[in-house]
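Only one protein chain is missing from this complex, and each of the others stays in its spot.
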Amino acid sequence: MEFSRRKLLKTSLAASAAIGMPHLWIPGSSEAWGATLKKGEPLKVGVLFSLTGALAVPEEDSTLVLQYAFDEINKAGGVGGVPVEPIIVDAKSDFSVYSEKTKELMLREKVIALFACYTSASRKAILPTVMQRDHLLYYPTCYEGAECTQNAICTGPLANQHSKDLIPYMVENFGKKVFFVGSNYVWPKESNKNAKIWLEKAGGELLGEEYIPLGSSEFGPVLNKIRDAKPNFIFSTVVGASDIAFHKQFKQEGFKVDQMPIASLTTGEIETRAMGPEFGAGHFLSAPYFQSLDNPTNQKFVEGFLKSKYGKNGVTHYNMEETYLSAYVFKAGFEKAAAAVGFENVTPRAIRDHSAGVRIGDDISPEGEVWIDENNFNTWLKPKIGQCQGDGTFKVVKSADAQVAPDPFSIYPDLGVCTKDGLKAPDGKIRKSVI
Amino acid sequence: MAGLLEIHHLCKSFDTIKVIDDFSLEVVEGTLCCLVGPNGAGKTTTMDLITGRIKPTSGKLVFAGEDITGQDEHVIARAGIGRKFQVPAVLRDLTVRQNLTVAFSRQTNPFFNLLRFNVPGLKDKLDEIATLAGLTHRLDERAGILSHGETQWLEIGMVLMQSPRLMLMDEPIAGMTEGEIEKTARIFKELRKSTTLIVVEHDMGFVREIADVVTVMHMGSLLAQGTIQQIESDPRVRDVYLGEQEAA
Amino acid sequence: MGNLYYNKTAQWIAYAAFFAALAIIPMRIDDDFLLNQLATYGVYGLLALSISLCWGFGGILNLGQGIAFGLGAYGMAMTMQMQSQTVENPIPPIMLNNGLDYLPYLWWPFQNTASGLIFALGIPTLFCAVFGRIMFKARVSGAFFAIMTLAMLSAFYTIILDQQAYTGGVNGITPPSPLRLGSFEIDPYSSVGYWVVFFALLIATVVAKLITQSSFGLVTQAIRDDAERVRFLGYSVSGYETVIYSISGFIAAIAGCLWVMLVQYVSPAQLDVGFSISMVIWAAIGGRMSLIGSIIGAFVIQGGQSYLGDAFLSTWLLFLGGFFILVVRFLPNGLASLVEAGLGLIATKSKTATSHEPNGAKPFPAE
Partner (left out) sequence: MEFGSVLNALILGLSIASIWLIAALGLTIIYGAAGVINMAHGALIMLGAYSAYMLQHYVGVPYLLCIPASFVIVAVVGLILERGLIQYLYNRPLDTLLATYGVALVLVQGVRLIFGSDPKYLAVPEIFSSSFMIGSVSISTFRVIVLAVTALLVFGIWVLFYKTRFGVQVRAVMQNKEMAASFGINASRVYMLTFALGAGLAGVAGSLFGVLNIVLPTMGDSYVVQAFLMVVVGGGSLAGTIIASFASGELQSMFAFFTNDTFARFLIFVLIVVFLRFKPQGLFAKAGVRR
């Protein structure tokens, strides 16, 4: 039951004929994008994040850092010799607006690529449209994986990379017993499945696993359960406002950070600033990037960004850095595609296909060298562990020795392996567009 | 012959206060029964109990041989009891025509009415009642703007549209002019030939003119029952009634 | 001659003109995005229509219409998801990702497109019938009922979010390919999708309009006016309320199905309190007593959100909130009452000497 353009065209025509309306335009797959590039005209890319509403907190930073990145790229000569023109749209924290604006950017603005989304839910909302138009989404955030599309490139850590070092580190330094707390949705649950694998390898013991409704701010019941279980540390995948409430109530309920620290995949510089550093200090975070990373590229990035007109929020954090990288991944992929098929013939899909193996060296990437996986188009990167200090910055206590491979189906080996053409099942069959 | 409406030992308490206390009454078909009594005697509460608006604490209500005790309002209305309220209750946002049309409730099933546009017999009945109520020229006005007397007439008209076997009229002539009262009396006498009425009224002149039977209530119980002459000569009624009126 | 606003023929002509205008658009405009966008507005129009029917005509303020919409949308998404599962690969990814290696009973009806659609429309309608029956029988009405619908909405939102293996949790369900009906495939980015929505809206509007003009419609308006009185006329008020609430829910369920057909996506956000209240805002601003006014309200507000929103960006919500307050305060019957007043003015000016009283208050029929 493969999706067939030809059949689609026929049936749509038949349907419209039945209704008696003559006007119809259906794209074939080669012209799905529906535009051609002209040398000399700026490259339009869509930048779709929430600037208002509940998601604006992380996503406004993403928009700002992308603008900064494209300015930087344009100053250095642009992409493939032409400047990039980011078209910035506000998704208003509303999933149906994400969907609507994606269509607008793709169908009307004819952008060549889309940089969008922070939450998985919004990504899921726009992916059908992106896939249908054979378009290209840059998704610059950590996520759970278990997707194999031919239309997305992700620059954040996957669940299998994220906690690989964190769990053994915590077990080694604080003890074997751990309690998992997460927000009640897909990403925390998937992350915890991965974490359990690392926990088993490290010889740790899982005492309990609790999920809190998204947006909930009542952690009393969970903290009581933790108190009874007496773990050595807490592994947290609580997100957003709940995360802040969690850290505050952790301290208010009398938990001591040196006796039972929280090892988190989310609590970064913005969260710490929002809760007040006294609630964040001492806890741990695993991320590929911290503002305090000590290398020349990062110093240049932090100083350059904070001084620029986009640096008003006064912080750089892991999600911003991953977003920053995505602009350079786009540049590299586009230029490779243009070299291969000619500038005029570049399509979103061509960029994606030529992005396989693209490397961003440590002269550009603040977190150190990364590259795009040739099969699943996620990113090879080095997760690092930081401990929050009294001033809200993070001190790196451990950094992976080598880049960790992304594997979106690491915990579902039965489903297959993600290849560049689709998900290859153990029986050899390949399915496209698995989301 | 059994009465159309039989009330057996009806009691109703609110919290600990007995509002209706062992009240029994039988209304014979084709008669006009006037329910009188001083304020607070429980007349309107009795109406509420008959029409199902409030449920009795104990006792039994039988209408046309059917036990209607504790039934919902609409079930009792469908059984054939129509009611006019003390404070005229018409549908103020709808037109007079719509008020009368809604009251023509032969078919009450929502599904049956869903896509029904022509109601057989409605037009004739509506013309007849509108003429009777003197509202022919007001049919397309909003009921909310009618004068008090017109509103009374509209509500009486609505009860007539229902063609009930028993009509309960709570103070039908309040706020009417002399002429209107005469007209009302005339119509009630006409109605008595074909239907049964219970009328709650203070105006003894009006009662004298229309009543076949007069029932006097006091403190939630039956005090006396009989023809107007019997009642007017009953010393207990005089005590209660006149005493009350003097006190007020 | 009276106010044209109350003239039934004039009303039908206005409806015809509105739909003729909607029908011309795809013949004149070659813009996939605009068609898809207008189709989405059409779905919102359906929702506003359902609110208008229930609230404007039945007097039942429903702040939880997202339940019917969302359940319909989930049903459709499940149907579309199952269409893309094959014999070798019978289980949707969301279940596999949540450790379910079999298809739960909840999903069984959606394996077949026809039964899937029946369930997608039937379950929300049944929910409305049962919930409505319980509430209306207990004579919960007015603001209390509104709050209860909110509570119910929150309950559904919570449970859908929680039951991740069955519903996809917060990520929702993302069917990878468009809806197929037999051998037809409905491409949401073409005029086909637009026409499907167009006809759904047309049929729903005509049926709703007929209902408001029927005996049933008259009784519901009487109930809105004074439910207590109507009981004594022999009508089961709770019965009527349940029926109109269920019809309204059915229309919202259709809207939910069409929405998923257009966007290939559903998530608990469709059961968010804010979305359900915005449906009420469309109807309130357009004019809850006017079916077409409500539909236009949805078009105008959503259009404003899309096109003015970016220009004003952050002031848009401020503006919308302020505008909404003004409408509620000064125009309780919405923008439609401006049309009513305007036509009334014309009628007074060209007044032939009829027997109407000077300043005679207007009658208050269906619209």
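Per-chain residue numbering starts at 1, and chain names A, B and C are given in the order in which the chains are listed.
Just so it is clear, contacts are C-beta pairs under 8 Å (C-beta built on N, C-alpha and C of every residue); 3 or more make two chains touch, one makes a residue touch a chain.
Computed from a prediction, not measured in an experiment: that's the story for all the values here.
**Q** Taking the entire complex into account, which one of A:57, A:400 or A:425 touches the absent chain?
**A** Final answer for the missing-chain contact: A:57.
**Q** Considering the whole complex, which of A:83, A:168, A:276 or A:357 touches the chain not shown?
**A** Missing-chain contact among the listed residues: A:276.
**Q** For subunit C, which residues lie in contact with the unshown chain of the complex?
**A** Residues 61, 134-135, 138-140, 142-144, 146-148, 150-152, 154-155, 158-159, 161-162, 228, 273, 277, 280-281, 284, 314-315, 317-318, 320-322, 324-325, 328-329, 332 of subunit C touch the chain absent from view.
**Q** Touching the hidden chain in the full complex, which residues of subunit A are there? Just list them.
**A** Residues 52-54, 56-57, 60, 184, 210-213, 215-218, 220-222, 224-225, 227-228, 241, 244-245, 248-249, 251-254, 270, 274-276, 278-279, 313 of subunit A touch the chain absent from view.
In this text, only the chains that are shown with their structure count from here on.
**Q** Suppose every chain is reduced to the average of its Cα atoms; which one is closest to the average of all protein Cα atoms?
**A** Most central by this criterion: C.
**Q** More C-beta contacts across B-C or across A-C?
**A** Answer to which pair has more contacts is A-C.
**Q** Which chain has its C-alpha centroid at the greatest distance from the C-alpha centroid of subunit A?
**A** In terms of C-alpha centroids, the chain at the greatest distance from subunit A is B.
**Q** What is the distance in Å between the mean C-alpha positions of subunit A and subunit B?
**A** Each chain reduced to its C-alpha mean, subunit A and subunit B end up 74 Å apart.
**Q** How big is the gap, in whole Å, between where the Cα atoms of subunit B centre and where those of subunit C centre?
**A** About 42 Å separates the centre of subunit B from that of subunit C.
**Q** Note the residues in subunit A that touch 2 or more other chains, in rising order.
**A** none
**Q** Using the touch rule from the top of the page, what residues of subunit B touch 2 or more other chains?
**A** If we look for residues of subunit B contacting two or more partner chains, we find none.
**Q** For a test of understanding, state which residues of subunit B touch subunit C in their complex under the given definition.
**A** Subunit B residues touching subunit C: 51, 53, 72-74, 77-78, 82-83, 85, 89-95, 98-99, 101-103, 105, 107-108, 110-111, 113-117, 119, 137, 140-142, 144-145, 158, 162.
**Q** Could you pull out which subunit C residues touch subunit B in their complex?
**A** 210-211, 213-216, 218-219, 221-222, 224-226, 228-237, 239-240, 243, 355, 360-365
**Q** Can you list the subunit C residues touching subunit A in their complex?
**A** 26-27, 30-34, 36-37, 40, 83-84, 86, 88-89, 93, 96-98, 158, 161-162, 164, 168-172, 174-178, 183-187, 189-192, 195, 263-265, 267, 269-270, 306, 309-310, 313-314, 317
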